[in-house]
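In what follows, a structure is listed as structure tokens, so that the remarks can point back to it.
Missing here: one protein chain of the complex. Every other protein chain is in place.
Chain IDs A, B and C follow the sequence of writing; residue 1 opens each chain.
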Amino acid sequence: MADVTTQAFSPLDHLNLTVGGPSDAGVSLGERRFVGKLNLRVTPAKIPPAINDLLGGPLPAVGQVTFGGQVMTAWLGPDEYLILTEPGAESALQAALLEGFSGQHVAVTDQTDNATIIRLAGGDARWVLRKGIAIDLHPRSFAAGNCAQTMFERAQITLIQVDDAPSYELIVRNSFAPYLWSWLADASQDVGVRIVRL
Amino acid sequence: MLLIDCPWCGPRDDSEFQYGGEAHKRRPPAPDQVSDAVWADYLFHNQNPKGLYLERWRHSAGCRRWFNIARDTVSHAVLEVYPADALPSNAAARAVYEQNWRRENEAAANAAAVAETTEIGA
Amino acid sequence: MSHQPYRLASGGHIDRDHEIEFTFNGRLYRGHPGDTLASALLANGVHFVGRGFKYHRPRGIFAAGAEEPNALIQLGHGPRTEPNLRATQVALYDGLTATSQNVWPSLRFDLASVNQWVSRFLPAGFYYKTFMWPASQWMRYEHVIRKAAGLGKAPTDRDPDRYEKMHDHVDVLIVGGGPAGLAAALAAAATGARVMVTEAKAGFGGHICFDGAQQIDGQPAAEWVTAAVAKLQAMPEVTVLPRTTVTGYYDHNYITALERVTDHLGNTPTHLVRQRFWKIRAKQVVLATGAIERPLVFADNDRPGIMLASAVREYVNSYGVLPGRETVIFTNNDDAYRTALALDDAHARITAIVDLRAEADAVAGDLVAAARDRGIKTYFNHAIIAVSGHRRVTGCSIMELAEDGTTVTGPVTSLVADCIAMSGGWSPSVHLFSQSRGTLSWDDEQACFIPDVAHEATVSVGASAGDFSLAGALKNGLKGGMEAARASGAKGRQPAAPKVDPVTEMPLRAIWQVPTNAGKGKQFVDFQNDVTAADIRLAAQEGYLSVEHTKRYTTTGMGTDQGRTSNVNALAILANARDAHIPDVGTTTFRPPLEPVAIGAFAGRAVGGQFEPVRSTPMDPWHHANGATFEHVGQWMRAWYYPRGSETMREAVDRECVAARTGVGILDASTLGKIDVKGPDAAEFLNRIYTNGWLKLAVGRARYGLMLGEDGMVKDDGVTVRLAEDHFHMTTTTGGTAAVLDWLEEWSQTEWPDLQVYFTSVTEQWAVASICGPKARDLLAELSDDIDLSDAALPFMGVSTGTVAGLPARVFRISFTGELSFEINVPSRHGLALWTALMAAGEKYDITPYGTESMHVLRAEKGFIIVGQETDGSVTPGDLGMDWIVASKKADFVGKRSLARTDSLRADRKQLVGLLSTDPEVVLPEGAQVVADLKPAPPMTMLGHVTSSYYSANCGRSIAMALIAGGRARLGETVHLPLSDGNLTAVVTEPQFFDPKGERLNG
Partner (left out) sequence: MSAINRGVRALKNSAKRYSLAALARNAFNGHNQWTEAWRNAKPREAYDVVIIGGGGHGLATAYYLASVHGIRNIAVLEKGWIGGGNTGRNTTIIRSNYLWDESAALYEHALKLWEGLSQDLNFNLMFSQRGVLTLAHSEHEMKEMSRRVNAIRLNGIDSEVLNPMEIKALVPIIDINPGLRYPVMGGFLQKRGGTARHDAVAWGYARAADDFGVDIIQNCAVTAIRREGDQVTGVETNQGFIKAAKIGCVASGHSGVLAAMAGLRLPIESRPLQALVSEPIKPVIDTVVMSNAVHMYISQSDKGELVLGAGTDAYNSYAQRGSLPIIEHMLEAAVELYPIVSRVRVLRTWGGIVDTCPDASPIISKTSIKGLYFNCGWGTGGFKATPGSGHVFADLIARDTPNAIAAPFALSRFESGHLIDEHGAAGVAH
């Protein structure tokens, strides 16, 4: 029988990336591997308290992310959310959520393996992102705790600003991940890029 | 590039959206009961005004929701963005709706009239 | 600097401490950092730099900026060469090389210059009247014309430089860094608004930097500019972009701008892009784009040495270059007197000023008075009627204007000049305003078009609004900037306007075509396209009266300068020819880009590997490592077949197909679309979307479904599994994935919002390996001990969950080959591990990986369709012989009504049939057209075409499917397939070729 944990590959594994780069690089680029991802579809008016407990608070408002302990929840649409968990915690949370909703019309779909998370961080991260993203990333419009679904050139992404470094997480369908990574690495040449392991 | 104010995600470039053509267009509730002409109306005949148009858009790169907008096809000005299942509240947009042959409460009457008069083609 | 004979001893913004070398037409020259190629050439006494497009007359440097029509050069060589650059915009760097273009063999001895002697045969529109005899010869004429046309040459290699895009959002975008633009920026920035200010040139300040000794707030104007720019640059919410041209003004204040990042550097640093293409969404726009000086239309006004008066002044004051040693100034307005004063300040000789205005109409102006005070000779009410000199102007003849200004009179006076500085007044740069769909109005007094009603949230200030005074530019710039900031939501008080001494200027005299009695000289209007006043009058004479007709017939305004210097003159001469008022003739619409932009800049990073994503599956590394050949399927690259050794495609596919039916084959099916469908009404929803029934499907069972468009045509197909009462796992075709999800969402949100159902894409959540063949069950049993694979527990169209190779898996017993087969779904991170485990365990069964080609063959053997191959948007289920899947008893489903239209019921519709080639070894070409009656030559009546065709090793012969008119009624008939290299024949059959009873599904 195969060992499940060692036989897991991310789409970026095949790029043979080497960790490192200049210490004064304007941005760092890394992958957050196998973060649990649950897509939640529910009418937000009907949230049982148990769900708030699981997510560490109420569901996020439009364009917002909430942080609840080991769980981060991002608003995707009027009845759609993306819940990020520690790797491996998604199945238990999925079951707990379904139980918490107890028969309500909801969908909790495991998308952990559907998408890849690339983190771009550093003083020039916004500059690099603006090369491929059309939405306004100025702190007055988009700050830590904000999220948006949008296009990064040819790839559809969910963008989350995690902190004021600023650090961004770009969630992209697996088969677009190598494209997005290469694009970001190329677009970072003018400010310098360091590849990191997260 | 049009700037379209998605009711959920806020203003985004038109390239993030899918166009859905005429709004307030209803599928005949009993397709089997309508004539070929009425069915052709439903399938192919859209309003194509030079001026204010009530149309559907979907924020395909964002929240994936359908909604309606009232947009001038000449100036490209967007007068109103409103939900897919609502009517416009802007007066000019409302007037356009009222003049629409496909508007729900006239659909049936129109259907009969169209079936009679659309002896077109050779 | 003895090397640069026309360089003044002082003055200008050049770096005099460094001298750099460049070559033009192979000759070495010297200039300074801060020069343009044009200023450096002029410093070396080089005026004659090119030839006219049509007549190949000598042409010189004409302007000092973007409006230059003449001095187009080919820059550099090799892969970085660039054609059609204006020498006036090319920053000089060490080692720059440039050549004249469209001349042969050389600039001085250009053979095509004979055109100027036969020019009487080449009036406007002559192409349309000739080259028609004999009719067959046009292509030969055209070949010669094409060789003569064109300007510079494209590189012959790939562009080594890179480009990028940059998105930005600002409250106020200010276009233009002259006095009005800087004032606007200062006012807007003071409110805290997000402000961007762009300037096309390297330096800010616009004309105030070269207009001469002016003071702003008691300090020299240039110092005010430096301080203003420094202040703006220090503000965190302000972006200051020099060398950046706003090129496009699109809907809803969407603006594009081109920043030239490294063009002015000789060596491009590899980590930087050459140009950056900005895409800016602005809440408010302030246009401070200045104005362009108009030439005067007089005889032989195209000779090298004849320049715009403001350009002469700019070369003197900004570059310390003297365009000529003896200058005649020819003007209809006061501004040209600034040039006289600048030349006088530089101790240059001014032969005379020739002013079209009467002395009485001009003398009250401050500038005219200043010139008079300095003793500069001025001929009022005079016109230049002829010029001398061919490759360089040597002088001119002037005469007095008659009363009404349309003829000349009196004696001829000859003036010596190696430079004529002309000014026909100023045209505001309204191009961007016009692009934004603002309307223009005609200002009779200033004889120019000015912005009228804005279409976007935009305001024009300064010279671009027709406000030519410095005081006005500063005052209205501040006001415009402030109002724009407030309109964008910012708050603040408007700063006080800087103090400027007023200058009294007198009105110009609009004489659009300068009269002459000499008769012969060409009076050029559009210098780049060689359009003369006579051409425009001829167009009007021939009825091309609309300005657009005139423009297209004569080509005026259609050069690379888009008629910057010619449009108003052309319009005025057309108006005169039509006896109409200028605004009634209209103006042409300006289209983006404002200035030519490299195609590479529009492409940005989307070149090479970043042009379009290549999507691949989790198993892709294995396919590559094992020699697979790949096929393009939309954005995906899928393993096509796996040749072993020296196998041909046919040999590999034959082997794979046989293995799949005799042992076990394995296919990477991960690209199939997968949609999670969840909700109490999920079954009802599917029942409406698919043609067949879904309400009674048992949990844990799968069903094949066919989806139609509302037009009744087949849209997609796939197997859908019922995971729970309210939960389905839908699969779609690889190509249809996104469209089907959109389709479901659309029906759900807009037509049936009452149905409670959610859709979530899980296409890439699951990696899928499909194993098939008589040994498939044995293989799977090796790797799974918690899934009961018996027919009873997991029957055909059954579903089970468990582990395979220790990996969490969903196993679907469904088949696209007709063999016993299992689709094993695992989380995609484990896809490669699953595949590897199956390959290892399958070794003893001689497991054979097969690609998409074998998949196609295997399904064709069974007569299964592929959407997009057997269908093309015009095929109904009935056409495919799939009436069995259309539940006609259902009250409704999407597309049902269209199946009842008269055309859908035609008996002679194209129907899917099998075709067996008469020669079983011959594979009918896919796409071959089928005819019943073979004729010796086309045309022939076609019945339809071959949709799929393969050699089937399992059948031992070739097989094919075809869509043929009335095909079901033709079973057994022999048909013909006429091809370009011979004809084939085939017999029409049922479209099933292997195991027609489906007995192999159970292995």
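Heads up, the rule we're going with is that a residue touches a chain if its C-beta (ideal position, glycine included) is under 8 Å from a C-beta of that chain, and two chains touch if they have at least 3 such contacts.
Quick caveat, the model's predicted, so the values are computed rather than measured.
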Would you list the chains present here that the left-out chain is in contact with? B, C
Of C:G712, C:P849 or C:G863, the one touching the omitted chain in the full complex: C:G712
Residue touching the undisplayed chain, where the options are C:R27, C:R158 or C:K997: C:R158
Considering the complete complex, identify which of C:T23, C:S106 or C:T130 is in touch with the unshown chain. C:T130
Touching residue (missing chain; options C:G802, C:G868, C:G966 or C:G1003): C:G868
From C:Y250, C:F468, C:Y690 or C:F994, residue that would touch the chain that is not displayed: C:Y250
Given the full complex, what residues of chain C touch the hidden partner chain? 80-84, 120-121, 123, 126-133, 135, 138-139, 142, 145-147, 149-159, 161, 248, 250-251, 254, 256, 279, 437, 534, 538, 541-546, 548-549, 552-553, 560, 562, 591-593, 596-600, 602-604, 606-608, 611-612, 614, 631-633, 640, 711-712, 868-869, 872-874, 898, 901-904, 925-929, 931, 938-940, 942, 945, 978-980
Go through chain B and note every residue touching the omitted chain. 1-2, 14-15, 18-19, 21, 36-37, 39-41, 43-46, 48-50, 53, 55, 73-76, 101, 117-122
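Heads up, the rule we're going with is that only the chains that are shown with their structure count from here on.
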Name the chain pair with more contacting C-beta pairs, choosing from A-C and A-B. A-C
What residues in chain B touch two or more of the other chains? 13, 64-65
Give me the residues of chain C that touch two or more other chains. 281
Contact set on chain B toward chain C in their complex: 1-3, 13, 18, 20, 27-28, 30-32, 34, 36, 39, 42-43, 56, 58, 60, 64-66, 75-76, 84-85
Would you tell me which residues of chain C are touching chain A in their complex? 164-169, 194, 271-273, 279, 281, 605-606, 609-610, 612-618, 620-621, 635-636, 676, 678-680, 756, 758, 760-766, 805-808, 827-833, 836-837
List of chain C residues in touch with chain B within their complex: 250-254, 281, 437, 455, 710-711, 742, 745-746, 749-751, 753, 891-892, 896-898, 900-902
